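Note that one protein chain is taken out, while the other chains of the complex remain in position.
Up next, chain A:
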Amino acid sequence: MDIRARDTDRELLLEFSGEMDHHGARNALKEVEIAIDAALPRSLILDFAGVTFMDSSGIALILRSQQRMQLMEGSVVLRNVPEQARRVLDAAGIGRLVSIQ
């Protein structure tokens, strides 16, 4: 799992690629927290265009990111969610907690 971060005007864009399972998301969670703490963004955009597989580990990553952003009264947006990941998010009802574009 790779993450590319782009930070412009208090908007942090994180682009994920690879398989977001327990093995892949382990380090990703720490990297995301570090990126948020460094950028202190108003809005966080998680882009999943390059994600080839996601299970509930991805849900944990999204929920943790959202909790961290809530502490700063910021928002989280999910972008380019592939079909397989979308069904995982729908099964967990994530769309009610985070906005999906």
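Assume a residue touches a chain if its C-beta (ideal position, glycine included) is under 8 Å from a C-beta of that chain, and two chains touch if they have at least 3 such contacts; residues count from 1.
As a convention for this text, contacts and distances are computed from a predicted model.
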Complex member absent from the view - protein name from UniProt, among "Anti-sigma F factor", "Phosphocarrier protein HPr", "Tubulin/FtsZ family, GTPase domain" or "Selenide, water dikinase": "Anti-sigma F factor"
Residue touching the undisplayed chain, where the options are A:Ser43, A:Ser56 or A:Ser75: A:Ser56
Chain A residues that touch the omitted chain in the full complex: 19, 21-23, 25-26, 29, 53-57, 59-60, 63-64, 83-84, 87-88, 91-92
